[in-house]
Structures are given as C-alpha cells and as structure tokens.
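Removed from the display is one protein chain of the complex; every other protein chain stays in position.
For subunit A:
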Amino acid sequence: MAERGASGGGSSGDSLDKSITLPPDEIFRNLENAKRFAIDIGGSLTKLAYYSTVQHKVARVRSFDHSGKDTEEQDHEPPYEISVQEEITARLHFIKFENTYIEACLDFIKDHLVNTETKVIQATGGGAYKFKDLIEEKLQLKVDKEDVMTCLIKGCNFVLKNIPHEAFMYQKDSDPEFRFQTNHPSIFPYLLVNIGSGVSIVKVETEDRFEWIGGSSIGGGTFWGLGALLTKTKKFDELLHLASKGQHTNVDMLVQDIYGGAHQTLGLSGNLIASSFGKSATADKEFSKEDMAKSLLHMISNDVGQLACLYAKIHSLDRVYFGGFFIRGHPVTMRTITYSINFFSKGEVQALFLRHEGYLGAIGAFLKGAEQDNPNQYSWGENYAGSSGLRSGSPELCPAQRARSGTFDLLEMDRLERPLVNLPLLQDPSSYVPDTVDLTDDALARKYWLTCFEEALDGVVKRAIASQPDSVDAAERAEKFRQKYWNKLQTLRHQPFAYGTLTVRSLLDTREHCLNEFNFPDPYSKVKQKENGIALKCFQRVICNLDTLGWEDRQLALVKGLLAGNVFDWGAKAVSDVLESNPQFGFEEAKKKLQERPWLVDSYNEWLQRLKGPPHKCALIFADNSGVDVILGVFPFVRELLLRGTEVILACNSGPALNDVTHSESLIVAERIAGMDPIIHSALQEERLLLVQTGSSSPCLDLSRLDKGLAMLVRERGADLVVIEGMGRAVHTNYYAALRCESLKLAVLKNAWLAERLGGRLFSVIFKYEVPAE
C-alpha cells in the first residue's frame, strides 16, 4: 500500500553494462560545494538529492561620482560603470539513475565530497534498508530513515508550488499526448494516488496536514508479480512492453461476449470489460504473454481508477495526482489510468500526472533534512540548462531504450533571491495563462520559432564573446553555450513537452539559463550602458519638445514615444540587424518606422477619452528595453502621469535578460534623470515614483510569479492602471491576460511572422487599452 519502490527482485539486470556513459562530473555537478544529501532508493531507480552553491559571474552597475566634474567631462563618460562580480547562489541538484550504478555513484561522490560538515544523509524508499550499510560505509554519513509517504507528499507540494506546468493530463492519440496544467494559486486540497507495489491514496489538505484515506493491495507489485508468474517475463519494463503489444479482449470477458453486443438498458458499451481474465476460465487454450500482460495492466489500472474516483467523490476532490513506479511516465499505464478515471467519474475527476514524479521522494527527504534552512520560505525555479526534461515514452516502449542503460536524469532548481507571488490585480489567478501561443499545441508556430532561435544563435554567441573582451576563455565558453542551447532546441523539436508547455517565453528563458550556465551573465551590459548614455543626453530635448505641444497632441506624442522606444529591441532580429549596422539609429528615425494610425490594434481614442477624466490613483508600469525605450519612452510617460497626480510604480527585471533594463540600471537612470528634471526628482523624493524589481530575469512576464514586495506595494498603493510594454511582455505573454483594473498593452511587432499571424505587417502597432467589465 505505502511502499514506493519495490524491494526484492527489483535490481534490474546485473548483465547491464555498468559503465556510465556521461562523464560523472557532468552528472554530479557542483559536488565540491555540496552539503545536505538525501537519497530515495526504489525498486530499480535511485534518486539522489543535494544542496549546493553555484558561483556565478554577475554584472553589477555602479553610479560614478560626478561631483567636481563639468558637463563637458561628463559627456565623454559612460553614465555608470559595470563591474563583473562573483555571486553565490543556491541550487538543488537531483539525479536519477538505475540501482545498478549505486556503488559507482557513491564512490564518485565520496571522492569529490569536500565539505566535511555533512554528517547525515536522509534516506527514504523501499531500498533504503537494503543499501543502508553500503551508504554508511562508502560515504561515512549516518543514514537517517525518513517516512516514505511524508517525503512523497512534501516533494509533491514542493514541485506543485515551484514548477509551473508540473502537472499534466495524458491524452491518448493526440499530439502532443501531454496537456500541461497551469498551477492553481492554491494547490490544496488534492488527492495523491501513489501506485508503488501497492496503492496508497492520500488526501493532502495543507503543507503539513495529510491523511491516508485508503489504499489497495492491487498495484505495481501485482502487475509485476502476477505478470512474472503468468508470462515468465521477469522485468517490469519488459512486462509493460509485452502489454503494449497485447490484446486484452482475448483474455477478458467483455460485455459483448456476454450480451452479444452493447447493453442498452444499462448503457454499457460492448467493449467494456465484464470480467478480467474471464475468458481464461472457460477454455483450456493457450493465451499469449502479450494478451495476458495487457489484460493484467487493464485490470490493475481500472481497479485503481475506480477506487481513486470513489475516494475523490467521497472527499469532494477533483484533482487527483498519480505517481509511483507503476506509472513512471509509461504511456501505456497513463493511458489506461486516464481512461479508467474518465469512465468511472464520467469526466468529473481529472487524472493528473507529474513531470518530476520520480523525484518526489528524494525532494521530500531532502526538505525534511533541510528544515532548518527553511527551504519552503523561498521560491525556486527549474533550471532549464541543468535539467534533462521529460522524456517521451514513445516510440512504443523500446525495451532497450527504457532500460536506459547508463543514462542519468537530472533536475536542478535554483533558489530565487526573492519569494514570488501572484499579481494581486489578476482577474482570475487560477485561469491565468501568461503565454499567448502554446507551441506544444501549434506545430506550425513551433517550427517557426525553433528555427528562428536556431538562426539567432550565431548572433547571440558573437554578442556573448564581445561582451567579455578581456576574458581569455570567452570564445570557448560561448562555444559550449552554443552546443548546449542547440541541443536543447533539438530536444524540444522532438519532445516539445520536455519542460512543460513550450512557449516563446520558455525558449527565451532556456537561452538565458544556458548563457548563465557558461558565465555570460549579461552579454548586453556594454550595449545597454552605451545606449543609456546616448538616450540620457537626449532626454531634456525630448521633454522640451513635448512641453511645446498642446495637451491632446502631447498625449499622442507620449504614446508614440513609448512605441518608438520599443523599436529598440536587440531581441528582435529585424532590429538588431539595423542597430548592428547603424548604432546612431535615432529616436526620430524609429518613429518613422511606426505604422500610421489606425494601428493594428488601436484603442487610443478610448485611452485619450479616459485621460480627460479623473487621474488614476497609481500606475504599475512594466518596462522593457534599456536606452531609448526606458529613458525617452517610459520616463516622459511617467512624468506626465505624475503631473496628473498619479503615483507610479516602475517595475524592472531583477536580473538581466537581453537588453532589457534591469532594476539596478533603472535606479541609476532615474537618478540621472532626476538630476535633470525637477518633477522626477521630487516624485522620487516623495515616493510618488517608486522603482521596484519584478523578481524575474526573463524577457517575458509571468504575472503569477512576481516579487512579493512588488505585490505588496501594488496593494498598498491601490494600483488601478497596469501598463505593459514590449513584445515579450505584452504580446508573447499577457496579450490575453485579464486584469481587475484598467490596462494598457503596447508593443511594436518586430517579427514579420508574428505580425502576419496577428493580421499585420512588420512594425505594426498594438495599442490595447482595456477596462474590466463592471
């Protein structure tokens, strides 16, 4: 019932090649700084967890001391200085491998473990007893046994809270088979059905409160044990392979076998199983191994499905997560369980599976051991660069592939500096989906964007190298980056579901993670510095021009300024080509590129009408690019809002992404502007203009994962207007986001394909002013 892995007979194949195909240091990364270990040993797989620190290079910006210098001198200086510093961040490493390698892995860990403070290793899973002595002897660590189910549930809570798109539904015969779920803001209550040797059904109500509400002895052990007796096939995976080829109708008695067809009165389909193994009772003929395995699989899946439905119904729960070695991502089992749940619940209960199902026990055991570090107080993020992602079960369960000889599966999670929460202004956080296009679903769009990112890769590599002219190994690292990101793109071509729903955002984020991985923390730092310098010099002239305009003309000019500034985006290929060849590309020239009104999406008239009314209380603005965009587009717009009596919260990224303005850059920029402009100056002084960070390092924007401080401020100040600018934040994401207050989404479409998709052309303008329905 509660056993997770299956002990005994589980050590799959001593005949397997025991050599490890990957160099161990690529598997057990950052081991030298590792502290706190946990291990979950199941019937055939071992999951190791450790906490480590990663030393990163980060670009820091620092304001110059300008006092005592005349304007002439200042003009030739950059607006601030950039220094590269080392930063230490926390990371969780999880590694999954076959029990066959356990000894080799323990040896490797022992040889590389530098930290001597570690004294204990948390252990869970059925195999923890079996390997206790081995672990203690090899690692010289005391094994602390942790309760299996407690670990499992802790792990489950952790992934559901920290990994967007953790849970998915499995849909047979659809492409892709995985349908990921957006995380519900409240993950509780839920039902966890763990199908190990037996089945445990646990109701989880809060972080610490859960209850075993039922179980069944018919589970993975029954499939394996009974399957071995019936088919003489010893390995679990081979049994599943047999099952995938079998016809259960040869062994099971169906409704049609008894009734001769469907049963109309009872509404039973003729294909329904009336009696599992019913046919094997009436004829003394031979049955094929495949057919028996399939019948057995159906019997167990149906049984678990029916029980799970009954429990879900009694406890009024509609979210049921399935885990355990019986499932382990096998398409055949996910398919039969899903079918069974749909059948018995008539669609009222959803069968959900987890992307990191195999790691739950190890994560939970780790968290138990790390309680004093309060890991649950932090937000964590899946590191796409260091994680293997979900593997496909298809093509139909080739046993050689499933045996995964010598393969290791990795999951890495970064501790985020700040806790992330929902934007309080979201209309319905439970149905909010940041991304506009689901590339997992949309094959055409997927093909386009993957190619687009492949083609842009050379440019990114070049820029990365150029950003570190003094580094001797920049070219080498950049090459490694290229390899890694290229491989990720190829993986995503074949398995678009590997990291959850594939989106332009996830492609961008993966690139950032890969760049960081090879110590290119901010390839655009110098570009941004230069552009900020140029733009600052133009600020006063732009303000003077605006001030000469009448009120109505000024409003349009301000909006055009925001849009023109938005053309300056190194992330967009069309623009980076121009910028690369002509660095003096000016603000005015950018305006000329803009589409004439009426724009592709144009609710400017409504916006203007609104401005004639009472001022907003507080505006939350998400800024996009450095340089012209933030300085000549956003700040004049902010200034106008301030003049109207509206307070402004300007939110910029916590970490660098492309040429997006970071929070620390925005602070310096604001300080320099304050030096030139008394309105900005006094607003900063009086805290009517607040500069905050988003908590993100992505060129896109996920309004469900924002800095907690920002969320608090939004509440405190009663923000009633949200302005989102830029393609990444207002088109790739949030285009359809519904807010509880007025919102402005504006962007220039700098991608011809996307523009065409939205019915426009290159440099078409999106100006979307929305007022929520009362």
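Keep this in mind: a contact is a pair of C-beta atoms (placed from the backbone, for glycine too) under 8 Å apart; a residue touches a chain by one contact, two chains touch by 3 or more; residues count from 1.
Everything that follows uses one rule, which is that contacts and distances are computed from a predicted model.
**Student:** Have a look at "Pantothenate kinase 2, mitochondrial", "Septin", "VPS33A core subunit of CORVET and HOPS complexes" or "Proteasome subunit beta" and point out the UniProt protein name belonging to the hidden chain.
**Tutor:** Record says "Pantothenate kinase 2, mitochondrial".
**Student:** Of A:273, A:360 or A:692, which residue touches the hidden chain?
**Tutor:** If we include the chain that is not displayed, A:273 is the one touching it.
**Student:** Which listed residue, A:181, A:306 or A:471, touches the chain dropped from view?
**Tutor:** A:306
**Student:** In the full complex, which of A:42, A:221, A:381 or A:655 touches the chain missing from this view?
**Tutor:** Candidates A:42, A:221, A:381 or A:655; residue touching the omitted chain: A:221.
**Student:** Of the residues A:30, A:197, A:510 or A:532, I need the one that contacts the missing chain.
**Tutor:** In the full complex, the listed residue that touches the missing chain is A:197.
**Student:** Tell me, which residues in subunit A touch the chain that this view leaves out?
**Tutor:** Within subunit A, the residues that touch the unshown chain are 1-3, 6-10, 43, 126, 147, 149-150, 196-198, 200, 212, 214-222, 224-226, 228-230, 234, 251-253, 255, 257-261, 263, 265-266, 268, 272-282, 284, 287, 292, 299, 302-303, 306-307, 310-311, 313-314, 344.
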